[in-house]
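Removed from the display is one protein chain of the complex; every other protein chain stays in position.
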Amino acid sequence: MSHESLISALYVFALAAFLGYQVISRVPPLLHTPLMSATNAISGISLVGSIVTAGAGHSTTSTILGFVAVVCASTNVVGGFVITDRMLRMFKRRDVTKKD
Amino acid sequence: MSHESLISALYVFALAAFLGYQVISRVPPLLHTPLMSATNAISGISLVGSIVTAGAGHSTTSTILGFVAVVCASTNVVGGFVITDRMLRMFKRRDVTKKD
Amino acid sequence: MQTYFIELSYLLASILFILGLKGLSHPETAKRGMHLAEFGMLMAIIGTLMHHEIVTYTWILAGLAIGSVVGLAMGVWVPMTAMPQRTALSHAFGALAAALVGVAEYLKGAGHLDTVTMSALGFEVMLGSLTTTGSLLAFAKLQGMVRGTPMTYKGQNVFNMLLLATTVGIFIYLVINPGSMTLFFIMAGLAFVFGLLLVMPIGSADMPVVMSLLNSYAGLASAATGFVLSNKVLIIAGTLDGFSGFILSILMCRAMNRSITNVLFGAFGSATTAGESGEQQGSMREVGLEDIATQLAYANKVVFVPGYGLATAQAQHAVRELADVLEKRGVTVKYGIHPVAGRMPGHMNVLLAEANVPYSSLYELEQINPEFATTDVSVVIGANDVVNPDARDNPSSPIAGMPILEVDRSKSVVVLKRGQGKGFSGLENPLFFKPVTGMLYGDAKDTLTRLVQAVQHA
Partner (left out) sequence: MQTYFIELSYLLASILFILGLKGLSHPETAKRGMHLAEFGMLMAIIGTLMHHEIVTYTWILAGLAIGSVVGLAMGVWVPMTAMPQRTALSHAFGALAAALVGVAEYLKGAGHLDTVTMSALGFEVMLGSLTTTGSLLAFAKLQGMVRGTPMTYKGQNVFNMLLLATTVGIFIYLVINPGSMTLFFIMAGLAFVFGLLLVMPIGSADMPVVMSLLNSYAGLASAATGFVLSNKVLIIAGTLDGFSGFILSILMCRAMNRSITNVLFGAFGSATTAGESGEQQGSMREVGLEDIATQLAYANKVVFVPGYGLATAQAQHAVRELADVLEKRGVTVKYGIHPVAGRMPGHMNVLLAEANVPYSSLYELEQINPEFATTDVSVVIGANDVVNPDARDNPSSPIAGMPILEVDRSKSVVVLKRGQGKGFSGLENPLFFKPVTGMLYGDAKDTLTRLVQAVQHA
């Protein structure tokens, strides 16, 4: 890893850490469960690494590892987002529910 | 500017923009004047560029430009911070002022 | 050109993830926010598919297809009450992916890994491995496949610490000598074991704290992957995730007035702790269903306080029906939601939302507590610890200092539970012995359904 990449990575990490703190601490308790499953879905971003590993064909071992990783990560992503959506659709304001 | 530097710079810019928005929008109106002078002081960070220009000795012109820039930027930094401190020292809670 | 496209798609994805999480600051904007985050993920995937190192798409597409189907199935069919388990399982998947990518990267570069890359790689594999097994055990406990109570033995903490120290020791050795492949796999193996040991002594109600921590580790593992691959979207998404988990666990601990160490190593909710609760004088007063129905029907203001029992009884729809009937009679109905009621943060909110309770009726601790003084009837539904007045009144109680919903300040309290069962903490609850309190035994769903009928005839 080059010196410049490391420095950039550290900057990005530091800024993301602050931002994470700021953004997350504004989420109300009402939405903590959706928050958990949303971040769970987002943590499936390791899919990005998995895809390259599965497709680069370095060796059979790494292709297999990559394939399993793709399956796991995409389960995580799809499952996480689907369920977050499902939960969020349930949160309704008073006026909407009054009608049914 | 290398391709990787540009990408890193864009990331840093994007994250700083979000962070700026989050942090600044939490400053109460009470402290808007100190905020103005604090950011004014921080914008004196161009001092960092000025110093190198003044010291690198590329040409007489650039040394002069750099020197003037150092004067301006450090005025900005020192003046800004001194006055922000002065203002902030004035903000007191009730209990403190009750005594005098 | 291609590289630019990939990098821009990653930058866009990062921005969309942040916007997505920002959206979660309000229920009105949350849905749109999630769509942005989903779109961000799509961008990141499409960008990655352009990667020049990719020579064959067979395994990628196969993996994506299988994963999507499994994910979709899990997403669509899991009931809301099983949310904690599902999240735990999903963590395990995400963490395993990170660990596997780490192993593959290690195999690829074994000879020529520099210090920084090897450190990041080691972190990734350690965190990924321990999160995988830890989350799986958490899943098993929450799902009831394994006993939910803390499993403890003498010297447990010492043993765990030794194991952790060994793992970290190997890690440090590897950073200096990245070539020792055997040691690398031993490290990964130890991390897998450590994940199990970490979760073993933790009771099922403390699981959310641990799950949030594991979430945080999974995020940090992704961020470490980002350092390994010099990929900024991984760093950003991982870090956001890491912080989210960390903040949630802190918030939960604060809502219980316990330190994170106590949660992790205290084996809280085990039999030993329960022993401390001491004897309670006085007796519980059982009241009739009809009496309560009349009381509710003629009240001005009723506050429902749901807890874990509501979730196990799946009584969220029944409580909503009761509320409807009462509101039709002109009674003001509110819900008091304790931040750690149930078995995951926000658990009660999701369940009640599922039953169509508008979120404007859900009140947080600080909002509802001042209102109990003017409340005619507080109905405690399968909640116990979160309404235990000992937390406020008895400084020697194990839960002393935990903020509670002060239902005992209202004119009358009705407690719906099945019997003499204790809450997660295993403590006796003096609320049940107060003169103001009446007990109504039975499964919450049954009781509530019968109350609805009784109120309709009152």
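Per-chain residue numbering starts at 1, and chain names A, B and C are given in the order in which the chains are listed.
What we mean here is this: a contact is a pair of C-beta atoms (placed from the backbone, for glycine too) under 8 Å apart; a residue touches a chain by one contact, two chains touch by 3 or more.
Quick caveat, the model's predicted, so the values are computed rather than measured.
K.L.:
Kindly name the visible chains that come into contact with the excluded chain.
P.N.:
Hidden chain, whole complex, touched shown chains: A, B.
K.L.:
Residue by residue, what part of subunit A touches the chain that was omitted?
P.N.:
On the subunit A side, contact with the omitted chain comes from 3, 7-8, 10-11, 14-15, 18.
K.L.:
Tell me, which residues in subunit B touch the chain that this view leaves out?
P.N.:
Touch with the absent chain occurs at residues 1, 5-6, 8-9, 12-13, 16-17, 19-21, 23-59, 61-63, 65-94, 96-97, 100.
One rule holds in what follows: only the chains that are shown with their structure count from here on.
K.L.:
So what's the Cα centroid distance for subunit A and subunit B, whole Å?
P.N.:
Their C-alpha centroids are separated by 34 Å.
K.L.:
Where the CA atoms of subunit A average out and where those of subunit C average out, how many Å apart are those spots?
P.N.:
16
K.L.:
Roughly how far is subunit B from subunit C, going centre to centre by Cα mean, in whole Å?
P.N.:
Computed value for the inter-centroid distance: 41 Å.
K.L.:
At least two partner chains per residue is the criterion; list those residues in subunit C.
P.N.:
In subunit C, the residues touching two or more other chains are 18, 232, 236.
K.L.:
Two or more other chains touching the same residue: where does that happen in subunit A?
P.N.:
5, 8, 12, 16, 19, 23
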